[in-house]
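So that we are looking at the same thing, I have put the structure below in structure tokens.
One protein chain omitted, others in place.
Going in written order, the chains are labelled A and B, and every chain counts its residues from 1.
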């Protein structure tokens, strides 16, 4: 289908799958640390005392929240950007940087690597998004 | 318009409206339990002591967060999946399972039904999403 450029689609799908992996990791950490978000799950897994917060679960939740705040706008910007018929290599570079940035961010965040790594990878992954937003804005302004 | 398959569109819209309903329920529970997230709202509704957390409000917030983490990727995957020109019946089954899974999840979560119900409905609703993600990835890989 010509409406879906192959490489960008591939990368955005990998990001959605990466998010699903973070969700699965969160669930496993909850089971392993016995820290559940609601009384129903806690009761099923040993008792109400396991309805509690845990440092590692919080870490997973923050990583997931980060994805929600950054990957979703990218999915949307990337989709509209694809409609602008960009140069394939430039588009490929945009999407690759976002993909790598988010991969490094998630690993750095969940493995608690030392401080500037996740901030730098976050900033790196946002640069192509800002670039795409400005290109779309520019293109839209030309049609006004 | 041929770009928007009727049934999938119908289902995704119902999911967005379902999310709005969760937001409205959260607001009503906040008013009913007098538990507000910020001092401004608390002052307006009785005093600063009502800027507090509440078990039922937290439950609504977790249900909403769950929707954010699962329905948004589905909206995106479903939109791209529609462009792949899938078999209408297969697409209809995918979207119906997601819709029913999320409806059951929200009711089970807000009504605090016993434990495996919301987990099972969550897993059920994710299966078509993973299926769509893999089909899109496969389609994109063929065009590389």
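Note that a residue touches a chain if its C-beta (ideal position, glycine included) is under 8 Å from a C-beta of that chain, and two chains touch if they have at least 3 such contacts.
Keep in mind the model is a prediction, meaning the values are calculated, not measured.
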- Touching the absent chain when the full complex is considered, from B:25, B:68 or B:103: B:68
- Who touches the missing chain here, B:43, B:90, B:127 or B:141? B:43
- Against the hidden chain, chain A presents residues 59, 62, 68-70, 72-73, 76-77, 79-80, 83-85, 109, 112-116, 118-119, 126, 129-130, 133, 136-137, 139-144
- Note on the structure: Those residues of chain B that touch the unshown chain are 1, 3-4, 6-7, 9-10, 12-14, 16-17, 19-20, 23, 37-41, 43-45, 64, 68, 72, 75-76, 79
